[in-house]
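Complex shown without one protein chain; remaining protein chains in place.
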């Protein structure tokens, strides 16, 4: 590793991913790249033996390939001076990428334009950028980076080694764990959408709970997590959420859940650990998604539904197999209609024939 | 009421909601809570007699229950020292919550980091937080709270007792009424999406109208209300809109309309008073939704459609009953197909039989 930590030998990278090295272990690698674009000094990968042909003519300095394909890869990618064989090449590539391209580092700082409230406790190694506001009695952990324009309310807790990208808003009292990444404009702790109607109009139902974002969560740009009415809204450890997602009040999202862009989750939805949710999915309130469930993009789930393990699709959701069957049947509707007409005609003729013969 | 205004006796709360009190009227209540979590000093509620069992073992100091259930509630919730009987317990709970948990108060201030344009008129009792920009000739009413990072353009009017949460953007010339709440990042007055195509590409159609947000409106985080092309876009008094909603140019949204998260409303849509719109609904342009209409989540409405009173569902929308019938029919498609095959086979056999006998 060089002094900046972002130049590594092939030997070091092979050790990092537990792979088997073919070729020159002393070569220096400075970045990762796609197999089509990789040049000298760069590492690329082939995910699957079937894709090995794409490595022909590759100009990378290092190629990461699946177990058992090293020799073949050396033939196909004849110009590549180093090859690492490993069980999961894409994972190895991701790990190597994270070493060669570490998150941006900032020197500890509280920028002179930042406004910090009374009683706030900011770790010495934290970075607080320009035009940041930090409310009273809020805590920012060691190594956390708070970029320009972020607004942190009062009584907020932010753990260590987090990154808050520009213009994030944290309302009063929310709790953010360690190693959390919040992309631009993420909003945590806005009021849940709950009202009680009377003759005059709508009265806000109390929205006085909080939000807990656990460790290693990443939230995409402008995703919103509303505070609980009473109690708490939770995003579990290691969960990854894409851009423009809405999480309503009192939701409980488990660990290692993945939610793609623009999905909307109504109040009091429970999503258990390891569920996978596509983009633009809509959840009615009080849905429970069980661990092992995978919900396809654009699906719609009615309030109160329990979604069992398996793959689900459609509005309202149904098992993928049933959805495909139904679509196939719908595609045959014109044909069914024709068959119905033919049957009707044949039957009429036969009726006539029988009548005539009587 | 205590000196902070957020500690109240049971007597005071019973009077507030016009309820009948059982038990100790001198008890002090400091917050509301769910019936499961409520502790001493807290108020909880039971919405419906059927749910009264949930009050068993409740540790609240005050329980709000439906008319006619006070005695029963005293038996079930034997540990609760005070019970209020009232016609609408959830509404009473909301009102009590609004008294016990009033919106955050700020001392009047124009923060030294705020930038205020020439001719701006800021009420003496307003709060202007850090890193706020206020344009030229804009007006901020008495008691209005403008939180950190809010950007107000030129010639904007904001009424009294509003709350603008962090990073709200108001473009030039828009008008905001009294007691309006704009959550983080709300954007009012961006250009409508209108272009005229010629051979070279797209030319912007003039987007020079304005936006009027009437009193008591609440808009969720990152909801966008575009300015009119010509004329005005309007959000009527008492209307409540959730997060990440899009309201296009020249829309006219009436009073006490409710719109859930991520709904998108194309240009020139009219939604009359008291309509209720679910989440992720999509409106084509020039739709008119009549008062009394309820539109289910994820529905899609074709341009120019008039949506009459009643409950609507689906893409394109249809009355809920028709939608359910259609779904039932679709579910029977495989069976219909089987029946068709059987009929065809029986008919063929009968034809053969008749032919043979001829």
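Every chain is named by a letter (A and B) in the order it is written, and numbering of its residues begins at 1.
Just so we're on the same page, a residue touches a chain if its C-beta (ideal position, glycine included) is under 8 Å from a C-beta of that chain, and two chains touch if they have at least 3 such contacts.
Just so we're clear, the structure is a prediction, and the values are computed from it rather than from any experiment.
Taking the complete complex into account, A:279 is the one of A:81, A:117 or A:279 that touches the chain left out.
Of A:40, A:78, A:94 or A:306, it is A:94 that touches the chain left out of the display. Mapped onto subunit A, contacts with the missing chain fall at residues 31-34, 37, 88, 90-91, 93-95, 97-98, 101, 104, 111, 113, 129-131, 147-149, 165-167, 183-185, 216, 218, 220-222, 238, 240, 242-244, 255-256, 258, 260-262, 279-280, 297-298, 315, 330-331, 333-334, 336-337, 340, 343-344, 347, 350-351, 354, 358. Taking the whole complex into account, subunit B touches the unshown chain at residues 113, 115, 131, 133, 149, 151, 167, 169, 171-172, 185, 187, 190-191, 193, 195-196, 198, 201-206, 208, 222, 224, 226, 230-231, 244, 246, 248, 262, 264, 266, 280, 282, 284, 300, 315, 325-326, 329-330, 332-333, 336, 339-340, 343, 346-347, 350, 353-354, 357.
FYI, only the chains that are shown with their structure count from here on.
Mean C-alpha position of subunit A lies 27 Å from that of subunit B.
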